[in-house]
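The other protein chains are all here in position, but one chain of the complex has been omitted.
Showing subunit A:
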Amino acid sequence: MKLYVNQKTAYRSYVINLIAVVLVFLLLKGLMSAGIINSYVAGVCMTVMINIILAASLTLTTGLLGQIALGHAGFMSVGAYSAALLVKHAKDSGVVLSTPDGITPAGYGYFLLSLLLAGVVAAFFGLIVGIPALRLKGDYLAIITLGFGEIIRVIIENVKFTGGAQGLSGIPRLASFDVVFWLTALIIAILFAFVRSRHGRAIKAIREDDIASEACGISNTYYKVMAFTMSAFFAGIAGAIYAQQMAVLGAKTFNFLKSIDILVIVVLGGLGSLTGSIVAATGLTILPEALRSFSEYRMVIYSLALIIVMIFKPSGLFGNYEFSLTHLLSKLRRPKSNTPAAGGESKQKEVTKA
């Protein structure tokens, strides 16, 4: 029978997935240098990657732990402002972060440092909110997290060091496509590995039945807080990338609707499927951009697309299914068995599919 843990096949699939990611990277870079991808499209690509990180991180709380959280934009904003303040401070104190030729090594260093800081600060907030909030379930948790998101936004608008309602501007643009691409791939790899560890299994068990999980020796509170904090950590990182891509921050960007946007991506992709959140993040970021020529009709088409998916596939595009490039390849090698029709387009970033 097929074994769940197998070191050999796992290593093989690491290599396969790494090759796939490198190919996607080279393809995108090639298109960029050939001028087929202009700076506008490259900007959309960055937004896609930020949304992938956001959606994948929310999948931890909503998909794996099974709790609806409506404050994800709050964690994102905490991360965004922490990172922005750090790199702005560095710039003001005379560190050369970028020259007209590009970003300096110090700039890359500060970028990564700011991401780490953003993640840690957001995770800290996640911990503070999570410990009391995760005692509640369902609607109550949703309301608490919604409240948290709004509180954060109002605080940012009213304190001085964040620039208040005017926002924060002059943030160095340190988010380069290459670094962000590999970071996204890395984060997705981390999340896939986490889901397949004993911790991920415990969290899924809580989603399935929290009374039974406790009766199997799992400390529900510990694992719930763990999932929620991790989720906040990666949301903070996404915020930090966002801040250093846009160069300006306004608290209004991180309102309730932003949280809903992320939740929509997760639900549309399929609760509990990281593949789904990646595909949906890509699709739902590109769709409104692609529909720009239809001007006022584009939001109608966007909403219609959502409604249609929810009617015909209520469990989301992927449900619980995770796409595996390794499985696909081994199926292709044996031509007799039928290959799955769906999932071909998501060849991107599942690095650690075991």
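Definition applied: contacts are C-beta pairs under 8 Å (C-beta built on N, C-alpha and C of every residue); 3 or more make two chains touch, one makes a residue touch a chain; residues count from 1.
Throughout what follows, contacts and distances are computed from a predicted model.
Colleague: Not counting the visible chains, the remaining one has a UniProt entry; which protein name from "Stage III sporulation protein AC", "TonB-dependent receptor", "Xanthine dehydrogenase" or "ABC transporter ATP-binding protein" does it give?
Modeller: "ABC transporter ATP-binding protein"
Colleague: Which one, A:Leu18, A:Val179, A:Ala205 or A:Leu328, makes contact with the chain that was left out?
Modeller: A:Ala205
Colleague: For a quick check of understanding: of A:Val24, A:Val41, A:Ile155 or A:Ala193, which residue touches the chain that isn't displayed?
Modeller: A:Ala193
Colleague: Which residue, A:Ala34, A:Ala215 or A:Ile311, contacts the hidden chain when the whole complex is considered?
Modeller: A:Ala215
Colleague: For the chain that got dropped from the picture, name the residues of subunit A it touches.
Modeller: Contact residues on subunit A toward the absent chain are 1-5, 7, 10, 190, 193-194, 197-202, 204-205, 208-209, 211-220, 226, 272, 320, 352.
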